[in-house]
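This is the structure I have questions about; it appears just below.
Only one protein chain is missing from this complex, and each of the others stays in its spot.
Going by the order they are written in, the chains are A and B; count residues from 1 in each one.
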Amino acid sequence: MTIDSRTIHHIAGLAELAVTDAEAKALAGQLERIVGLVAQLERVEIPSGVGAFVAGPAAATLRDDVVAPVPLNRTPEMLTTGFQRGFYLVPKLGSQEPAE
Amino acid sequence: MTWETIIGLEVHVQLKTRSKMFCGCSASFGDPPNTNVCPTCLALPGALPVPNAEAIRLATLAALALNCTVHERSVFARKNYFYPDLPKGYQISQFDKPLATKGWVEIDTAERGRLRIGVTRLHVEEDSGKSVHDRFPGKTAIDLNRAGVPLAEIVSEPDLRSPAEARAYLVALKQILVFAGVSACSMEEGSLRVDGNLSIHRPGTPFGTKTEVKNLNSFANVERALELELARQTEVLDADGTVDQVTMLYHAGSDSMRVMRSKEESHDYRYFPDPDLPPLVLARTWIEARREELPELPDQKRQRLISSYGIPAYDAGVLIGEPLLADYFEAVVAAGADAKQASNWVMGDVIAAWNDTAALEVSAPRLVALIALLAANTVSHASARKIFAEMRTSGETPEVLAERLGLKQVADTGALEKWVDEVLAANPSEVARYKGGESKLIGFFVGQVMKKSGGKADPKAVQPVLIGKLT
Partner (left out) sequence: MTAVKNISDAIRTGRTTAARSAEQVTRLLIDADKKGLNAALDWSPAYLAHEARRIDHRAEKGRLAGVPIAVKDNIATLDLPTTCASRILDGYVSPFEATVIRRLREAGAYVACKANLDEFAMGSSTEWSAFGRVQHPLDPSRVPGGSSGGSAALVAAGVTPVALGSETGGSVRQPASFCGVVGLKPTYGRVSRYGLIAFGSSLDCVSPFGEKVDDVARVLAVMSGHDPLDATTADRPPLTLDEPRRDLRGLTIGLPAEYFPADLHAGVRAALDRTIARVRELGAAVKEVSLPHTQYAVPTYYIVAPAEAAANLARFDGVRYGPRGGAANADLTQMYRDTRGRGFGPEVRRRILVGTYVLSAGYGEQYYHRAQQVRGLIARDFDAVFSAGVDLLLTPTTPTPAFKAGDKIEDPVAMYLADIFVCPSSLSGHPAVSIPVGRDEGLPIGAQLIAPPWHEARMLAAAAAIEGVVDAKREVRP
């Protein structure tokens, strides 16, 4: 398995992280080592019937359908400069361009 | 050889809860932007989701109403993608272990008769926020009131063979979900949304490449957009071209489709089980109790209305269009009205009023009283409709209203003779022609008398008086 700069640029795109070409080159080497470390798991023999581990309770406890939001001690506009007249503002998107 | 059309639909319905799927914010529609928000649905650092029990109950009812198998164990998963109206950068959904699978919906089709359309799966997820593109120049504005509202996604099998069948499926699906009480299913308020998948192929050969059709805001638009896409694919393949796997957006205004620009990497959602949420475990006994809780569904109700009340199938179909109207119809009959009379009233003035105000303003016993006035010839049909209109806002009885509005039919010979005399005096030439043998002019005279009386004259009583005066 090889991780090259192209792979880094691809996954950095998925993760929306700016990565320069020089960074991508260095990261490729580092990820290659890390992925080499985690690839050890390929050696582990998994007995049949071993499912995915679940941390914590085996079943979700559910919430009653009550309108009781955790209050905000500061309003949304106090948390960002990108809030105007009740809305979060972001750079213009194509009007019909959801990522889905 | 002709092309065979293959259509599958993905339908999102908002589950009728008071609060959101994973937090205690109100799920109500139409509040000022970004007012129904909290740490969880704003995805503030450190906030966590906790599932809403009522959303799970409603989704289970929906799944059972669609004849699905509801699984005792399902798993919430994170669907990862970046979009400003998706605050966490992932949507909590269900992926490889959905709440329910393998159901069906029965529909009537023009070409293939009655059919079962498969439901592949039903899963629970949260809605994203709303992007507003036209409020701020150069900016997109985000409202997160809707973010985290509970949805059920219902995916059909590719069992539909025409845009008309797709529409019939949607009508049937909506009716079932409304009857089951799980969703308002209003496309206007966004509580029902539809995406379509369509491909064409030669019968007996593998399915063709499918395209996705989006931005469909009414059932009519779903059908229309699928028709356009069908025509487009047919044209491409007839010219020996190839269909690309794209997403098409329908524009109702111009009745046209265009290819949506899609990001190159947009389909690598990197699903994995949400570590903030333990598996959703439902006891078999609890699931069965929900089955018991299901109200009568549209097909059952249609059958029962026909067999119990002897009304035509057409009437039954109209009545179940809105479960409250069907219930109202039954209440009117139970309060003493003739079934066909009741059905006529509900399908006519009652539905019109309902469409106007979404309320049933005239109680069943009061409608029965009105029907009785009509049956006793105390008022004319036209007058009864006027009285009904008045009853929507007035608490007075139909008798009192008939009196107050002067709509009681007059059968008193003295009053009728006066009107008849005036009409005959005013129309000497018609009187002469009648006397000359044109007996069909009797209708004209009755009409004139009714007009003169302002609709109050009882037409059945008018005729004998007229005939007496004319001979």
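Operating definition for what follows: contacts are C-beta pairs under 8 Å (C-beta built on N, C-alpha and C of every residue); 3 or more make two chains touch, one makes a residue touch a chain.
Predicted model, so just to flag it, every value in this text is computed and none were measured.
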Full-complex contact with the absent chain, from B:Ile6, B:Val149 or B:Leu277: B:Leu277
Per the touch definition above, residue among B:Glu72, B:Asp268, B:Glu293 or B:Asp421 touching the missing chain: B:Asp268
Option touching the unshown chain, where B:Leu44, B:Ala372 or B:Ala415 are the choices: B:Leu44
Residue ranges of chain B at the interface with the undisplayed chain: 39, 42-51, 78, 80, 82, 84, 87-90, 140, 142, 268, 270-272, 275-278
On chain A, residues whose C-beta touches the chain left out of the figure: 3, 7-8, 10-12, 14-19, 27, 30-31, 33-35, 37-42, 44, 46-47, 50-53, 55-57, 60-61, 63, 70-76, 78-82, 88, 90-93
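Assume only the chains that are shown with their structure count from here on.
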Contact set on chain B toward chain A in their complex: 17-19, 23-26, 32-40, 42, 44, 47, 50-56, 76, 80-84, 131-136, 138-144, 215, 249, 260-261, 263, 265-266, 268, 270, 273, 275, 277-281
Residue ranges of chain A in contact with chain B within the complex: 10, 13-14, 16, 52, 54-72, 76, 79, 83-84, 86-100
